[in-house]
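Handing you this structure, nothing more for now.
Note that one protein chain of the assembly has been removed; the remaining protein chains are unaltered in position.
Up next is chain A:
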Amino acid sequence: MSQTDLSAAPGGTAQNASSQATGQSVSSPHVEFIDVRKTYDGETLVVKNLNLEIQRGEFLTLLGPSGSGKTTSLMMLAGFEVPTSGDIRLAGRSIARLPPHRRDIGMVFQNYALFPHMTVAENLAFPLSVRKMPKAEIGERVAKALGMVHLSQLGGRRPAELSGGQQQRVALARALVFDPQLVLMDEPLGALDKQLREHMQLEIKHIHESLGVTVVYVTHDQTEALTMSDRIAVFNNGIIQQIDLPDRIYQQPCNSFVANFIGENNRLNGIVREVSGGICRVELKTGQSVFAAAVAAHEPGQPTTLSIRPERIGFQPTQDEAVTSLEARVLERIYLGDHLRLRLAVADAEDFMVKVPFADSAEAFQTGHAVSVCWAAKDCRALDPV
């Protein structure tokens, strides 16, 4: 797997959004990882040479499977893990040797870590009282924070008396109540059911927008990452595979790992035959030729894996040069109400999925029917072979 875009500049839109939100200069990043490496056993690197810049006010998601190094990176930023080498800077100041309690970083933990022996209000007052804030101000701030997460009535309850969603809100309020400039979230919605999770995604996004804090969010749920983030960093094997805006991560994955990890993906294996002007011609194992965007295909003879999103595939063949058209057979028809999913046999692949928006013509697709599928060359990406 190739390592690309390691120190990719933040996407233009994110930068603009953050500068509007905080009204501060974007010249210096809020958080910087510089050549950070981390190993636990001295043999394998959990994080390999991480370089990352996070802008003030940005919502950055670290996305990846478990063991990819995303949580370790977050823990190094929080101060619970020490980098083996490299430096981490917060607002231009090195924090690699600063203990966690002096970093002033809010954190939402995976299982909330609400103090079970304190009430909700006492939990929220904790970061303020350790900062020796006067009692009256603590009360004011706690009430405000409870109002922000719509829990004003529950200040006297113990965490164990709250539902999972309410505990999640308390954890969020506690991480924000002392006005940190940076908030870290470690899979905060992992313990919630689907509906509540989707609701909380939006709520966290709204809080982020209204407060303008920088958020670094860790998750293994790609939908969550796409919904909430300004930018997404996709981790695998201790390396950032791609860091980009959500739509570019989805539509323009730069390698096969990203293409497969984010969203649904159809793969076809072949050999590059010609490369010209960013477009390449790939010969499939069955001998058919397919045109694709040459992302990781540089010279003829190279093996490659093509990646096509299910919703980019159509059924009307045209004579356009840039459109590939292939014969296919319907193997399975899955009715999903608002759309239809078809599993097709295309070339040597038998798990080629296509999404058909539901229309009257959809009656035509029945198991066993022969159809022809087509796509634009720019929607088919020739990536590293799998």
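Note that a residue touches a chain if its C-beta (ideal position, glycine included) is under 8 Å from a C-beta of that chain, and two chains touch if they have at least 3 such contacts; residues count from 1.
Keep this in mind: contacts and distances are computed from a predicted model.
The listed options are "ABC transporter permease", "Cell division protein FtsX", "GT2 family glycosyltransferase" or "Protein PafB", and the UniProt record of the chain not shown names that protein "ABC transporter permease".
Between the chain not shown and the residues A:I34, A:A113 or A:V386, the one that touches is A:A113. Contact with the omitted chain, checked across A:D104, A:D221, A:E283 or A:E327, is made by A:D104.
Among the residues A:R141, A:R174 or A:R381, only A:R174 touches the chain that is left out of the figure. Note that of A:P127, A:P188 or A:G270, the residue touching the chain absent from this view is A:P127. Contacts to the hidden chain, counted on chain A, fall at residues 78-80, 99-107, 109-111, 113-117, 126-127, 130-131, 174-175, 178.
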